[in-house]
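Report on the structure given below.
Complex shown without one protein chain; remaining protein chains in place.
By letter and in written order, the chains are A, B and C; residue numbering begins at 1 in each of them.
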Amino acid sequence: MTADTTADTLREKCGVFGIYGHPDAAKHTALGLHALQHRGQEAAGLVTYNGRQFSAHRDTGHVGDIFDKPDLMERLTGHIAVGHNRYSTSGATAMRNIQPLFAELAFGGFALSHNGNLTNFEKLRRELVQRGALFQSTTDTEVLIHLMAAAPAEVEGAVDRMTYALQHIEGAYAFVAMTDSQLIGVRDPFGVRPLVLGRVGDSYVLASETCALDIIDAEVIRDIEPGEMVVIDTEGLRSLRPFPPRNRQRFCIFEYIYFARPDSVVEGSSVYEARRRIGQELARESHSPSDVVIPVPDSGVPAAIGYADEAQIPFEFGIIRNHYVGRTFIEPTQSIRNLGVKLKHNANRAMIEGKRVVLVDDSIVRGTTSAKIVKMVRDAGAKEVHMRIAAPPTRHSCYYGIDTPNAGELLASRYTVPDMASVIGCDSLAFISFDGMYRAMGHAGRNPDQPQFCDACFTGDYPIPLVDQEEDTPDTDLFSVISEEA
Amino acid sequence: MTADTTADTLREKCGVFGIYGHPDAAKHTALGLHALQHRGQEAAGLVTYNGRQFSAHRDTGHVGDIFDKPDLMERLTGHIAVGHNRYSTSGATAMRNIQPLFAELAFGGFALSHNGNLTNFEKLRRELVQRGALFQSTTDTEVLIHLMAAAPAEVEGAVDRMTYALQHIEGAYAFVAMTDSQLIGVRDPFGVRPLVLGRVGDSYVLASETCALDIIDAEVIRDIEPGEMVVIDTEGLRSLRPFPPRNRQRFCIFEYIYFARPDSVVEGSSVYEARRRIGQELARESHSPSDVVIPVPDSGVPAAIGYADEAQIPFEFGIIRNHYVGRTFIEPTQSIRNLGVKLKHNANRAMIEGKRVVLVDDSIVRGTTSAKIVKMVRDAGAKEVHMRIAAPPTRHSCYYGIDTPNAGELLASRYTVPDMASVIGCDSLAFISFDGMYRAMGHAGRNPDQPQFCDACFTGDYPIPLVDQEEDTPDTDLFSVISEEA
Amino acid sequence: MTADTTADTLREKCGVFGIYGHPDAAKHTALGLHALQHRGQEAAGLVTYNGRQFSAHRDTGHVGDIFDKPDLMERLTGHIAVGHNRYSTSGATAMRNIQPLFAELAFGGFALSHNGNLTNFEKLRRELVQRGALFQSTTDTEVLIHLMAAAPAEVEGAVDRMTYALQHIEGAYAFVAMTDSQLIGVRDPFGVRPLVLGRVGDSYVLASETCALDIIDAEVIRDIEPGEMVVIDTEGLRSLRPFPPRNRQRFCIFEYIYFARPDSVVEGSSVYEARRRIGQELARESHSPSDVVIPVPDSGVPAAIGYADEAQIPFEFGIIRNHYVGRTFIEPTQSIRNLGVKLKHNANRAMIEGKRVVLVDDSIVRGTTSAKIVKMVRDAGAKEVHMRIAAPPTRHSCYYGIDTPNAGELLASRYTVPDMASVIGCDSLAFISFDGMYRAMGHAGRNPDQPQFCDACFTGDYPIPLVDQEEDTPDTDLFSVISEEA
Partner (left out) sequence: MTADTTADTLREKCGVFGIYGHPDAAKHTALGLHALQHRGQEAAGLVTYNGRQFSAHRDTGHVGDIFDKPDLMERLTGHIAVGHNRYSTSGATAMRNIQPLFAELAFGGFALSHNGNLTNFEKLRRELVQRGALFQSTTDTEVLIHLMAAAPAEVEGAVDRMTYALQHIEGAYAFVAMTDSQLIGVRDPFGVRPLVLGRVGDSYVLASETCALDIIDAEVIRDIEPGEMVVIDTEGLRSLRPFPPRNRQRFCIFEYIYFARPDSVVEGSSVYEARRRIGQELARESHSPSDVVIPVPDSGVPAAIGYADEAQIPFEFGIIRNHYVGRTFIEPTQSIRNLGVKLKHNANRAMIEGKRVVLVDDSIVRGTTSAKIVKMVRDAGAKEVHMRIAAPPTRHSCYYGIDTPNAGELLASRYTVPDMASVIGCDSLAFISFDGMYRAMGHAGRNPDQPQFCDACFTGDYPIPLVDQEEDTPDTDLFSVISEEA
């Protein structure tokens, strides 16, 4: 769960959090963001309202550093707050792109956190600039605020204006927003990105994952539903439906496979258990006689436990992870190779030497790390290395809020599975099947006509139109703001 | 000319600079801003355009520090640039309030530097927010950009949109703006704030003062005229008149008395000579038999030289200034008093002891510093101290771009001149008369019906309507942005 | 393995590293220190020699940050290097206390890294000051250099002077030192602290643990023996015996239990396997009917796997660790309790609810964390919580290089085991027995007459005299150096 700087993984783009009616709103938000740190490590921020003024603090870095400043928490006064963790969103890393975004609108102050990606962002931005909008950031999120600001005068209040704006956007999103009197949460009609509702004392809480409720001892109430908008104010909680009813929901299955924390419960299912069951399915589908099951830590651990349980082979930590951030503080040289892997992993020779090893990982992206890890395990004396992947082959880019390489860089889009095994250097390689993955999620299999999840990164079946992709809207930054570079 | 941190002076709010058609546009702008550092020491910034992209760098601090970063000047590529020095403008000190402001408008990128103050800013801001404008900063300057963005679609291009926007604003201003193809300069119809045009090689330059032309070896062409807009592009320079003709011009006389650098030539007159002549007038008006004329350094020096010359009394540096910034790094205690004065000034006892001293200063604001300096001179053995001020009594606040205390804090608004002498502790006190001041500027005297300068801080005669003052528009910051505090 | 800031653990005080004859000596040392980061996270440094000049860089923070500076590695030129990770040693955290220490001695330059603690440091320091030594730091390590400097003139060269100095010191130590032509390693006569010898290409390497050899692809040769000094130079490696022979060796058993990395091999035994065997012994000694075995991550993991294997109960990650550093960026409030635990751990309810849980941890220090974790597990729905500790009760302070609380603060020194169970709130509590622990290490049991390890923290049997403790030498810092505070 540490920042993965060698970049051979897919990365979540953002975690969101909001709380209403709590005297320690800022502290609880900071704790929630700390629990959601795995969803974005580049920057974080939070905005509060204290009955008179909004207070905001945003910076690059980790939550624990950003909010560890003298008097800071004391100055973030208020009983409503929203917060945000950022990975790299559609805007470059600059101070002004760090969320929550905030602005004074006709009805008063407004702050907004967003997890996801708007697929018609460039198109909307271009139109709004032509109509006189001045953009503060280069994030897709800002178009929502401009659409709200540009709503006809008769559309009054934050809720109506947000409803108005939502009609214009396409994409995958979970929004958490606040005014001086309301906390608002919205999920897109397909429910691609997660958003959960909880309660601590008399206060409602919204968060990307339940682990952010656990850290503040909040109880989980339920997931916000796809296409639902909840409005929390002095009257309590109202559920609105700003979209026409659609019967399909397509939650992002990669949240189960890799992004979400294993202790979170998403859409009613334990992430840890889902991964464990995928491991069990994998053992059934592609068992290989072996002496030990070893996870690639940390994300491969639950699947490896499931695999070992099902295959009745001992589970051991044969690869040890160094959780201190190693970065690339040293340029690799001829004598210092495979640096990215070494800074994070080391083979535990005592558990490997002379054994037939099943190596369990969550997914393969470019494959470069997998090849290095297989080599490391072989160098530690493994007799055989059988790689088992707790996801299908990743063949397509995500446009719904996950940072993925171009399809051409994905190993699975360039090679067959046997060829991938050669590239990686393992004795055998197997991925979970589509149906196996869906079985692990409690379905009979994948419904090809109406899949139960968004699995576009595996299948290329994109449920939401990719407007900017199709119109090829240019994505140019007119301004290079040197002073705001992180 | 060092930052005055004890705050018993009036302070200029900003210097502006722009250059068109020079391969080293950023470096020349940084040098110009260094020469204009006395007009604003809180922050500075510059924006360039390189034919493809705008590049911006803005930060708090002095010019020499802000631009002294590895590779920075190399990254600020381009042949057009505008720059800005900031003191404290109408917005609080925050990163987003540092100018030049910039934004993408319908016609493309636009960057803007402003010296002055808009007197209907709050009113316009309120109206614009109601119409859907999202403000990025809390500076008055941003309303001009929003007015340009909100112009009717048929008003095309930067020049026409800026002309449109200028019709809506009231105030004192010198704007320097740029697009991807133009450098634009504007002075308000009364010409309260200065703006001068120069040329270096084939490039036109705009700057608040001629000292910013001298540093880059540019020649002075002329002052931009009150109410004039100049547009510089590949066609050369055009002069436009966006306002109906008015026959009155009211240049800020305090630029001569204190703000401008003595080596600058403003509206055709040498600032040094103007101050020297005020000293001569002062000697004629209020001579007192004395042994030595001593300036309060640095701003009182030219007037003291003029006084000594006219009165035929020796001029000596009886007060030595320590130019190292002393700040208030130490809390005053019972044994450490008058700290602000001591950190900057020390009496040169050898030139004072046993003498009748004429002490020449440029102005009296709160009077606290004057009292401490008189005491310091007496402690150094002066037999008599006669204070002579090279300006009339300062009795009114400035709303045209100068940072002044409330009128109630100005010593001259609370006391008669004899009472001021008592408060300050000098043996005699005299100010230059209105007519004497105007004589020194080359006029027969002050024309009470149509004064030749803006002298509102002395007379209360405000030439431009004080809209926000009259309507009492509340000036509230809805957002406290902790991370952007300097 | 992340920095434990809530301080309810024992902490290693330092890791050391040295390399001789490698063109990339600095890079390899930095990598070795990264692998040894768990042994000290406060500061790090390294010194190189390039044939003409020594180069040094030392700073507070993590290795990955300290050496991630432009051009730094390029400036640390040379083929010999020594490095050091520091926790808190006997001197306060100040720049000048960061190792390697270095100085010019009569024979030339000398640099020194130390893991351990000298038990007669205060006594020696006092004597040396009286004899004219000027101390640069407040670390115990510096006395060795002063003893070398103060050696009689006829004792020439680094090796002889170091041998001379070693006769005067008492304590537990692993030294790695360098001159302009030699790399020197020494372990104390009891071998309390670890030091291992390796080889990469033609270069010898010394390091606290084998994991620091693995990261640079060095092969392990052997442990430096207790009381051995190795000298590496152009002649190759010489083994010296500066001490009279003693037949007892007392390696620190806590290195196996907690300090060392699980992938290290120490004194010939795999740390992971040792912990795993302790878990097995524990299951045999104190089995309790249960549904799931859950480790307190990360250090309890191998023992839990061993316990689960022996007890034939499923092993699951029932507690998820957040590896992002949480610090205490938030002050706990009435509604935010148990913050230290929550910032790092969360219960994985899906694996706990309704189950009888065996919770396996490496040790109990103050017990505060254990109590919070038991409560967290109960709140997640555990029916029963049985705590099993992979070490005997920790009842005594360490004076040999481990940062321990005063004995009075250790839970086990204040309570019986049943009372500890009450304090912690678990249904049952059991520690491994002394004999069980020694069995897991491959011995028949603990030899009470001549124990095979230093186990003073459990038994109070201190093999090396505690001189300063007995003489009650005052430990006063005469100088408070504010500018060097980290």
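Methods note: contacts are C-beta pairs under 8 Å (C-beta built on N, C-alpha and C of every residue); 3 or more make two chains touch, one makes a residue touch a chain.
Computed from a predicted model, the values in this text were never measured in an experiment.
The chain that is not displayed touches the following shown chains in the complete assembly: B, C.
For the chain left out of this panel, the touching residue among B:228, B:267, B:281 or B:316 is B:316. Contact with the chain that does not appear here is found for just one residue of B:181, B:348 or B:413, B:348. Contact with the chain that does not appear here is found for just one residue of C:146, C:193 or C:446, C:146.
Although one chain is hidden here, its contacts on chain C can still be listed: residues 45, 53-59, 72, 75-76, 95-96, 102-106, 108-109, 129-136, 145-146, 149-151, 153, 476-484. The omitted chain makes contact with chain B at the following residues, 1-2, 22, 24, 27-28, 30-31, 34-35, 37-38, 41, 62-65, 67-68, 73, 200-201, 211, 214-217, 261-263, 265, 270, 272-273, 298, 301-302, 305, 309, 314-317, 320, 322-327, 329-331, 333, 335-337, 342-343, 346-351.
Criterion: only the chains that are shown with their structure count from here on.
Here the largest set of C-beta contact pairs joins the chains A-C. Using mean Cα coordinates as chain centres, the one most removed from chain C is B.
The distance from the centre of chain B to the centre of chain C, with each centre set as the mean of the Cα atoms, comes to 62 Å.
Chain B has no residue in contact with two or more other chains.
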